[in-house]
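Complex shown without one protein chain; remaining protein chains in place.
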Amino acid sequence: MNAEARPVVRLAGNSVGALAAMKGVFVRDMKVAFRQRQDLLNPLLFFVMVVTLFPLGVSPEVSFLREAGAGILWVAALLSVLLSLDHLFRHDFDDGTLEQLVLQPQPLFLLILAKTLVHWMLTGLPLVILTPVLGVMMHLDGNSIGILCLTLLIGTPVLSLIGAIGAALTLGLRSAGVLLSLLIIPLYIPVLIFGTGTVAAAAEGATVGAYLALLGAFLVLALTLAPFAAAAALKISLSNG
Amino acid sequence: MWQFFHKLGSPKWFFGISTRFMPWLLAGGVILLMAGVVWGLAFAPEDYLQGNSYRIIFIHVPTAFMAQSVYIMMASAALVTLVWRMKLADVFVKAVAPVGLVLTFLALFTGAVWGKPTWGTWWIWDARLTSMLILMFLYGGVIALDRAINDEKSAARAVAVLVLVGVVNIPIIKYSVEWWNTLHQPATFKLTEKPSMPAEMWVPLLLSVLGLYLIFGWLACVRMQTEILSREQRTRWVREFVMKGRV
Partner (left out) sequence: MQFVHRPDFGALMSEPLLQAVNLQCERDKRILFRELSFSILPGTLTRVEGPNGSGKTTLLRILAGLNDAWTGELKWCGAPLASQREAFLRNMLYLGHRPGIKPLLTPLENLRALMAGRNPLSDAALRQALQGTGLGGYEDVPCRNLSAGQQRRVALARLLVADEPLWLLDEVFTAIDAEGVKALESLLQQRADEGGAVLVTTHHDLTLPGMKRLTLGAGGLPDER
């Protein structure tokens, strides 16, 4: 008799679909985040402060800021996302929520996708919303600010998704924060290059549709691959704990 | 077939077989590399554009080439680790990552030395140098993660995930760095655009690449053997090996 053909005990009558489970994860993470509203501001403050360092540390001249502004904002956003990544799984790991997440019957990569979506909505998205203000302070013109926001809007989810892999790999390790940066920064370079490059190309009057499409392709690639890698990494990290 | 595959993954079997191969790898590698380098440095014709300074390619190109192919090899081994959980694949990744890092560093260093007479500066944000630098970061990350995880099985599997994520990114990084390079500076001197190399140049180059491959093979075996001994220190065969000096 074929073992796989045997009837399997199925008692959990109403099986929960992946979408409902993702919604459950999303709602819980959002609730937890909003119970600690102060923490939501930290990456934003960090973003603003890093940007402030450049006029102070390099030059407040309009010509410099206009040329370097987009790059500075991109680097600051990247660092800010990086800083917040450490928390993506850490609290869940410490209190055991992560174990229960892995043991949910739905595919783990989808649940991770839901968690990453929360992370992006609470860090990446606010950065994009804040960017016009800082763009004006960096003397960027309106067109550049628009393009910059667009590249950040497409680029920051990629940062969150790739970052999830790093956060999962370094879970439960000593000095996880520094290690996370070491692992992830090289992988962020293409996004940074195309993010800032698009703004630079726009400033030179080139059409940016193709560049934005390429950034979009990065996003699609990250959406399809990163959750799988992060799921595999999470299982490994949990197995170690 | 499956049995052979299983045997291939056995550290003890590898230990025995690699001990037999290693002298040949080393001897072949040294001879080829010496031949290539001596030919290249002493006998190959001078470059009409760069004079004698171009001769560093006989070291630079093999190291740069190896640095990249070692990462590809690591990625293949990482896949084997994740799919078949073969012990030997873990050992390979762990053993060769530092070798890859050193090769990348050598490629960067020789690139910088070459850059001084060619571009008049030690460092230039050239597309290839930059992507080499990023490759070095990737190697550094792999080694750092491996060191940070205590349990060797978890370390091997976590590193395997990282290496695979890295290998997906390498072409993207290379492409984006090249694009960035053309965006920010007009094309400077480019080696690839030169007319095809005369045989007196590429034959010694090929010899040194092959030689370095063999030496890498030898080095990988040495490092893998060391790693195997430390991992399997409690098994009977390792104890017997230490007592008797043979497997």
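We call the chains A and B, going by the order they appear; numbering starts again at 1 in every chain.
Quick note on the criterion: a residue touches a chain if its C-beta (ideal position, glycine included) is under 8 Å from a C-beta of that chain, and two chains touch if they have at least 3 such contacts.
Every value quoted in this text rests on a predicted model; they were computed, and no experiment measured them.
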For the chain left off this view, which of A:R90, A:H139 or A:K235 is in contact with it?
A:K235
Residue of A:Q106, A:T156 or A:T170 touching the missing chain in the full complex:
A:Q106
Looking at A:G24, A:P132, A:G146 or A:G177, which makes contact with the chain not pictured?
A:G24
Can you name the residues of chain A that touch the chain not displayed here?
3-4, 6-16, 20-21, 23-25, 27-28, 31-32, 35-36, 91, 94-97, 99-100, 102-106, 111, 235, 238-239
Considering the entire assembly, which residues of chain B contact the chain that has been omitted?
150-151, 153-154, 233-236
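Throughout what follows, only the chains that are shown with their structure count from here on.
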Centroid spacing, where centroids are CA-atom means, of chain A and chain B in whole angstrom:
32
Which residues of chain A touch chain B once you look at their complex with the stated criterion?
162, 165, 169-170, 173-175, 179, 182-183, 185-187, 189-190, 193-194, 197, 200-201, 218, 225, 229, 232-233, 236-237, 239-240
In the complex of these two chains, what residues of chain B are touching chain A?
82, 134, 137-138, 140-141, 144-145, 148-151, 154, 157-158, 161-162, 164-166, 168-169, 172-173, 175-177, 179-180, 183
